[in-house]
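Since the structure comes first, as structure tokens, the remarks are kept for the end.
With one protein chain held back, the other chains of the complex are shown just where they sit.
Residue numbering begins at 1 within each chain, and the chains themselves are lettered A and B in the order written.
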Amino acid sequence: MTATEGVEAVVGTTGTGEPEPIERGTTARGPWARAWSRFRQHRLAFGSLIFCALLILTAIAAPLIAPYGYEETDIQHKLAGPGAPGHLLGTDLLGRDILSRLIYGLQTALTVAFGAELTALVLALAIGLLAGYLGGRVESLLMAFTDVMYAFPSYLFAVVMVTVLGRSIFALVVAIGIASWVTQARLVRAQVMTLKEREYVEAARSMGAKGSTIAIRYILPNAIGPILVTTSFAIPAAIAAEAGLALLGLGVQPPTPSWGAMISEGSRYLLAAPHMLVAPAVLFALTLLAFTWIGDGVRDAFDPSGEQR
Amino acid sequence: MGLAGYIGKRAVRLVLSLIAVSILTFTLLQLAPGNFADLQRVNSGATNFGGVGTESMVGELESRYGADVPVWKQYLIFMKGAVVWDFGPSYKYASRNVQDIISEAFPVSATLAVLAVLLALLIAVPVGVFAALRQNSKTDHTTMFVVTLGHALPSYLTAAFMILLFSATLKLLPSGGWNGPEDMILPVLALSLGPAAVLARYVRSSMLETLREEYVTAALAKGGPRRTVIIRHALRNSLIPLVTVAGPLLAALMTGTVFVEALLRIPGLGLYFANAAASRDMPLLMGTALFFALILMVTNLVVDLIYGLLDPRIRTVGGGSHDGH
């Protein structure tokens, strides 16, 4: 006991004493329900979830919602300001409707972000589970590989990948996905390392369960919480990566719209047509914040005692 | 094992990592169809970049790399040059060698990065300490909320908002370019906010942890004025580990100024790297990628060494301590 024993004893009784959220494997619906109710109490996160759901619906229904096609030009109204007839947010240099381009840009952003994170997740799970579960030489090899990848700035890697694969949605998904799986893989491995020492895993093993069964039936479900947390933070990062690559001229091939390219274009005509920059910047910021707040909510839901990081 | 041994070991690992990165990059770029020379011929026909290679330049490249030299040999030729700081001529900037471009452009990026990290520290330390001293108060929550905003937005987006505010609306600062010191203000500000957010959070939690240390209580029990105790005992010790965060941030920024450079048209190395990728300027792309990786790794090594110097517990390890129990 330290000299603050009195204090600690007092404080100790005030702690939440909440057991770890996930304890019992696949059959437990309890922890998920609890995480969900905690998430719902996080007002900012819940609001963000609704906002993002709307964004996703908009992206899916883009052709129905967008007033114009993204390539459609209105020669009479080039560089029209916001509120111009028929163009709520104005038009760009070629007379294309900015609102429509934003909506199609949203489609690009979300397709790339979700695709990339799915890719990253699959890669991370495969490699992390393998490394964490098999151990030994496989592990050191895989981890040495992730170490090298870790030392390589992920955006550098993404740039190289896009150079190799070309400027398509598929290329961006692969480039961003591969560039961001490393953190995930390390997390999965760390989770597996701790989980495989747990008693229920030992018990399953003693009853003769196969390695793969243990990995998929026992370890994976219990590692999902933390993985979900990092994944939800990775989504806004991937959205930012897509826009960033577009800003560098490495995004989707024009005229397919991308927010990054719109921001880059807007900055070039800043003084003549600031509305070209305002609209994408604001929507982009709101989207990033909303996805980040969802991440905050997910983290708090799974780790209620955690300090803000 | 002495310090020299430690540095030696780290240096070996650094070199091995660099080799791994170079092989990886080289192989990936080889996956693109055709060799350097072919690609260049194709590209110069397909796209219309100013100054893209002429036939004579392609010939020069072929003499450097050879049209039908196997890939591994091309790699070795490249690495042989890289070791003596010779990456050969760029495709896009035909009259210039890659290493000259790096030596000219990197200082620009490095200046931005260093200034941004310094500014970030100047912002983060007071903010973090302030929030920690008012833990769980409204001020604390508000401060940390604002910090989250800074963290969630990428630097180029912050930069976009800043040019909207300072250039388009207030007309105070130029909206880009690289002509005078006033051109540094916006990029440095935009680059510093993200790191400032990371650092402020770190200072806050580190400070909270240190404030709970018994030696802080002990210093108060000696009658220390609160401010003195906070600065000398708590802050000092919370800032030491900050180096481990600020260092990698600096390293990341050295290579991460690219987006802001692209948006504000600043001729830093990031911009060249991006242009090299866009125009498939392989020598420049390989050179800058390898250089970035080197910078990142060296910075991390230096950070570890500085950390050792700052913390006497690490500094004197193996230095004949009297610890008997």
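Note that in this section contacts are C-beta pairs under 8 Å (C-beta built on N, C-alpha and C of every residue); 3 or more make two chains touch, one makes a residue touch a chain.
In the analysis below, contacts and distances are computed from a predicted model.
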- Quick one: find the hidden chain's UniProt protein name among "Alpha-D-ribose 1-methylphosphonate 5-phosphate C-P lyase", "NADH-quinone oxidoreductase subunit I", "Thiol:disulfide interchange protein DsbE" or "ABC transporter ATP-binding protein". "ABC transporter ATP-binding protein"
- Item | Identified contact with the non-displayed chain, of B:7, B:185, B:220 or B:294 | B:220
- If you put the missing chain back, which residues of chain B would it touch? 135, 213-215, 217-225, 228, 232-233, 236-237, 240, 311-313, 316, 321-325
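Assume only the chains that are shown with their structure count from here on.
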- Note on the structure: Listed in rising order, chain A residues that touch chain B in their complex are 2-4, 147-148, 151-153, 155-156, 159-164, 236, 240, 243-244, 247-250, 263-264, 266-267, 270-271, 274, 277-278, 281, 284-285, 288-289, 292, 296, 307-309
- Seen from chain B, its contact residues with chain A in the complex are 17, 20-21, 24-25, 28-29, 31-32, 144, 148-149, 151-154, 156-157, 160-161, 163-164, 167-169, 175-176, 201, 205, 208, 214, 217, 252, 255-256, 258-259, 262-264, 273-275, 277-278, 280, 285, 289, 292-293, 296-297
